[in-house]
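Entry: chain A
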Amino acid sequence: MADALRFRNDDPIEEPAVSLDAFLEQDGASAVRVEAGDDPSRLIPHLARVKLVEIGIPRFRDGRCFTSARILREAGYEGELRAEGDILVDLVFFMRRCGFDSFAPQAGLNRADVDAALSRYANVYQNAADGSVPIWKLRHG
Partner candidate 1 sequence: MRILTGNDLKTGAVIWWTGRGWSIHVEDAADVGEHGEAILAAEDGARRVNGGYIINADETPKGPRPAHIKDRIRALGPTVRPDLSLKPADPAAGEWVI
Partner candidate 2 sequence: MYQYDKYDQAMVDARVEDFRDQVRRRIAGDMNDDQFKPLRLKNGLYLQLHAYMLRVAIPYGTLDSRQLRKLAEIARKYDRGYGHFTTRQNLQYHWIKLEEAPDILAELATVEMHAIQTSGESIRNISADQYAGAAADEICDPRPWAELLRQATSFHPEFSYLPRKFKICVISSPADRAALRWHDCALRIVRNEAGEEGFEVYAGGGMGRTPFIAYKIRDFCPAAQIFSYIQAILRVWNLHARRDNIHKQRMKILVHDLGEEEFRRQVEEAFEHFLTLGTDFPQAEYDRIAAYFAPPPFETGLPEEIDRTDPDFALWVDQQVIAHKAPGYAIANISLKPIGGIGGDVTAEQMEVVADLAKRYSFDDVRVTHAQNLVLPHVRKIDLYAVWEALREAKLADANLDLVTDVIACPGLDYCTLANARSIPVAQKIQQRFADMDRQRDLGELKIKISGCINACGHHHAGHIGILGVDRKGTENYQLLLGGSGAEDTTQAKITGPGFDEDGVVDAVERAVECYRTLRDPGERFLDTYRRVGFDAFKEAIYG
C-alpha cells in the first residue's frame, strides 16, 4: 500500500478495523470498516466508541462512499474517516467535502497533485460536511 494521506492532527489509530458486523458484536472494538454495500446508519447508535471508520472503495466509480461518509458526519461523528481502496486524485476534493479526512489509496497519490486538486475550486455551490461556505451565502452575506 502506498503512503497514507492524513488531514488530522491527532495520532493515527493503530487498531485494525473490523467488519461492521464484527464491530457491532464486539463492545471493545473502536475501529470499523464499512464496505461499499454496508448500511452506514447501523453504526450511528455506537458512534461514541468509534475512533476510526474506514470506508472501502472497491472501484473509484463506486460513489456509495460519499453518502456513507456524509451520513456518519451528519450523525455527529468526529473521529477519523478514512477512505481505503481505489482512489483517484480527481475524487479527493469531493471526498474531503463529504467528510473524509484520511486516505489510504491502493495506488499512490502524489501529494502535489492532491494539493492542486484541493485548491482548484475556490468556492462551492452547496454546503456539505466540510464546513465550506456555499456561494449562495457569499452572495447574500
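As a convention for this text, a residue touches a chain if its C-beta (ideal position, glycine included) is under 8 Å from a C-beta of that chain, and two chains touch if they have at least 3 such contacts; residues count from 1.
On the choice of candidates, all candidates are chains of the complex that A comes from, given by their letters.
On a predicted model such as this, the values are computed, not experimentally measured, just so you know.
Picking from 1 or 2, the partner of chain A by touch in this complex is candidate 2.
Listed in rising order, the residues of chain A touching candidate 2 in the complex are 36-37, 39, 60-64, 66-68, 70, 74, 88, 90-91, 93-95, 97-98, 116, 120-128, 130, 135-136, 138-140.
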